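Complex shown without one protein chain; remaining protein chains in place.
Labels run A, B and C following the written order; every chain starts at residue 1.
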């Protein structure tokens, strides 16, 4: 299996794509579309495909149109296509809204008891009634139909159901079998013989990465699109090792996290822009008191409540500058699940090594999308040693060392007093106002950034994909990496993905753009935040492909937009 | 009287400075140093001088060293000098800490009952005891001594006391007379015949400007350095016209302000960085719901609690990017009281004209310093008309007009429904999630910035001082304008002051830097926030003179630093 | 009752069977009856938070301020202070008002500001898929507490009483008539009023049966009697099985915060006059 998203180490030929199948399943919110999408992803995963699932749903619990788009490919993929091979419709809206996306020889399987369409209808209502099954099982019925239409063997369905369905397995299977029986095979999705990798969401990847980084506590107040991290980690909390707390507000979240940091326990929090606002005062405290914390910020379209269940890349500027005063921060913006895993682990460790706040900036597309996750392509994650106090000299919490990093000790530590302080303070943590000491301590804190930047040279802070010799470059960040890589392959472009946003990897970016004649910055926002960050560092990017309607780019759409810029 | 800070309209010669006197009075916190400073300022004002008062005090109520530096000059001034002509010491610390600043022929008047020094001592304790006066009156005694030493006629003292002292006037005067009698005249500060202008603080100037702009409500939670605005406006609230509210938290402050905005009442709030953090979610709501508000942000050194009673220019980046999502905002950073007055009035009006949040960014030096205020040098403030609904078509709160500005109506408005919304919404304010409408509405909001930027061309968003033909430029913002202008005069430089930060006045800045060969950016921070903002817009500023120990530049210090850069 | 149409073009997206429908129906009837009683419709402003409950702002064709999660109270207060003649009705979730924004509620009660808060207390975060809230019972299993919470709920009415609220009542989403009566009385009460509605979330915490079994309507209760109110409020602690009283627990006349700002219009000085007055003192 090839992976077009593997960064270029040496020049490597990228083959054309072959097996690439898109399935759209849609219905009302509350119909279990999400679950169905996950089962379909499971089916194709079982057939040996790489998976990407895009979920679109409104901010409501039931009713309204919601759909999952499952794309399966023999190569690693991280974005959806406009055109689809299978349309599975649980209501009329799904047919009406998406029939324009059908490829020529596409299959439609629909619930004939509520919708009209070309393709193969199943009288789902009747089946459910006959089987005495609840309404939510309609999706099992459609999935049965889909398997038949797509030539997926019944045993595989049975197997995947076993894994994914905890409640009323038998009845679900029965209903699925009725669906299976009700339609005709139209094509056969070929089974691939490749190594199977798990399919996980970006949120799960972040959670796993945090665990890998040594997480001890997770504190969060629910907020789309990162509530999934809270739910995921809460589900794991039971078997020990981590404490998961959901307190009264985001203010409490960040302050609790800093309390945990004081005790030496690695802690992370998650939120979205609105909740992050409430954390900014605590962020600044983390900067001053040198209390490490990882904040996962999930982007969705604002301002304010905005479009809470859609996607955006609008908080780059905000996370770079949030909080009063000047202090170093680490910011990484992963683009797929492997990066989400890797950088969450690294962020937690670097936060502690440098005693700074770290931000993992994700977008809804990544956070809530599901992706094949290949652990083998994750770089090794070193276990960073904490800069612990060696018990030699008397302890000073803010010892002004050469690197600015002070040795750590944690209460209770016999005979030792550990003072952290939000005021400007001396080395022992006592409030001061003296001009000289203030300047020294401020320089100490800022100095850490230089050393962090130096250390980051060993990391892939900027990644390059596509045609390494191409002089035309797509510049991107976050989940747009997926679509950019595919478009780059189609148009023979190079892709430069900025992963670390602070400290800004200027040298690496310059290096990667050395031979670039034409750079197009692709972002999910209206003002071009990455490109404006680039110009702050003297790199002017004139061309921008921006999208800010809350929906991610499909390959097709991005290709079209990029081609226009290239004319 | 000349005013070196008047922006250059035509080429104008700037005369050398002549009468320029600095008086430092210091003692413990709780000794009434602030009051004494204000009385001394009053004395010199009465003699016809322009005044600047710099106050330095620690974050505590009593004890600790605090001082006021009163500078009086025949020209408008906005910064202090290192060297002083008079040292008035109420304790030993004042002598010890500041005697190095004395000019050759300077006078010292000190409280001989607690301190030792050269100069003229007054046995204050004995005098107070004999007069049966309270300890806080020691400053009256020293002021009496000062007047004698400086050759200020007793009648002027009596007159100023009448104005400034409400409690125990007679006793204070008696005590002052004893001080007056206890020392010898050393010099005579000449009386000038110039027009006398009031001396007010930056906070008062902001408050007055807001009133001028049409303020109806002021909401604030106390926070240094802008509590003074709250106190000032609260003291005026009584005679009607405005409501002043101090609620439970900054979150409540900003949300109340937006509630007021909904009813059509112009409202402002004030805070500092930490409190502003808590307002950022409301700021973003203002952006989405198009509810106007003015937020006055007073800068002090951070991160976090930092040095709460000192000065900084560290929130430029933060206020530019605070709040999730993308929306236009107006930001002005005045540099003296006239600008504070003017831009506060303008900010409130523009906020309403464009239905956006506006930020007035001040620093502690400006907010709490006292300055001569010359209303005659304030440009005329036009009364902007609100874009009111003409009652023709049915009302839509978010009517998508050409400029993006929707006509306003306020409840109760017969037969009309006025809906504001933090979600993305349609023209009538109802929540929507549709990609097309979202994009339209977002474009509508962002479009307002273009029109605002266009309108701002008629304003002095960038000001130029000093030698207009000089190719060497000091670039600055906020209160540094004062020191820069004086240094520019001494070194024949040009000064460019950026007043409006958003929308960024790129054209005006480029224009003012057209012939510049060497640009030095002067800022009170550690990272050079203005110069990095410049580079974001393609103007690279290589040289920086930064100071971040919480103290403002004195003329002497800045001159030295600038000279080093010019070598 | 008035024939005014209070519907908007917004599509209602609450789950079928959701208790919010009852609140919507009741408040619409109350609004109509207020109009019938002579209150101009435009003199009403609805304020809502963020959550399932908050969509009510989209569903009623009346002035509204769709605020932030937890921030219903401060804009409602300001609107009341600016327009004392208007009726301000806040709709908040339990996560919203008793969690994220609890502090505002306490201070509004302390100030006795004349706004009405209707709490859609479904005892879950509905819109974010069913996590526990401050009123979820001990052991409640939500997605942030899969092993069950280990903290007892707050009794919000008890806290409100201690904070100075002058009107406290409870209703359920099975009980439209009562809701209507309580809402109207709350809106007409001069002072801070709060109605805790046991609004059933059918999707995440379906308590219809439970409530049907345990609730009863207060009768012969004297809402002027604070101790009695307290006793009735404490009868059920939102946790252990107990009889759940519905109706108006407490009602008291007291001065309102916004009355402090009623200024004789004539007293206002001209702005320019005030500015030069101050400046002349500062010379």
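Keep this in mind: a residue touches a chain if its C-beta (ideal position, glycine included) is under 8 Å from a C-beta of that chain, and two chains touch if they have at least 3 such contacts.
Since the structure is predicted, the reported quantities are computational estimates derived from the model, not experimental observations.
Enquirer: Kindly name the visible chains that come into contact with the excluded chain.
Expert: The chain that is not shown touches these displayed chains: A, B, C.
Enquirer: Where the complex has a chain not shown, which of A:154, A:262 or A:459 is the residue touching it?
Expert: Of all options in A:154, A:262 or A:459, contact with the hidden chain holds for A:262.
Enquirer: If the hidden chain were put back, which of A:197, A:516 or A:530 would touch it?
Expert: A:197
Enquirer: Tell me which of B:284, B:304 or B:428 is the one touching the absent chain.
Expert: Here the residue in touch with the unshown chain is B:304.
Enquirer: For review purposes, identify every residue of chain B that touches the missing chain, sorted by number.
Expert: 29-30, 58-64, 220-224, 227, 230-231, 234-235, 237-238, 244, 246, 248-249, 274, 304-305
Enquirer: If you put the missing chain back, which residues of chain C would it touch?
Expert: On the side of chain C, residues 102-103, 106-107, 110-112, 134, 150-155, 158-159, 161-164, 255, 257, 260 touch the unshown chain.
Enquirer: In terms of residues, what is the contact footprint of the unshown chain on chain A?
Expert: Listed in rising order, the touching residues are 45, 163, 196-200, 204, 208, 211-212, 214, 216-217, 219, 236, 239-241, 243, 245, 247-249, 251-252, 255-260, 262-263, 265, 281-282, 285, 289, 373, 375, 411-423, 428-431.
By definition in this document, only the chains that are shown with their structure count from here on.
Enquirer: Return the distance between the CA-based centres of chain A and chain C, expressed in whole Å.
Expert: 37
Enquirer: How many angstrom lie between the CA centroids of chain A and chain B, rounded to a whole number?
Expert: 44
Enquirer: Which residues does chain C have that touch at least 2 chains other than itself?
Expert: Within chain C, residues 50, 55, 66, 68 contact more than one other chain.
Enquirer: Counting only residues that touch at least two other chains, what does the list for chain A look like?
Expert: In chain A, residues 58-59, 274, 304-305 touch at least two other chains, as defined above.
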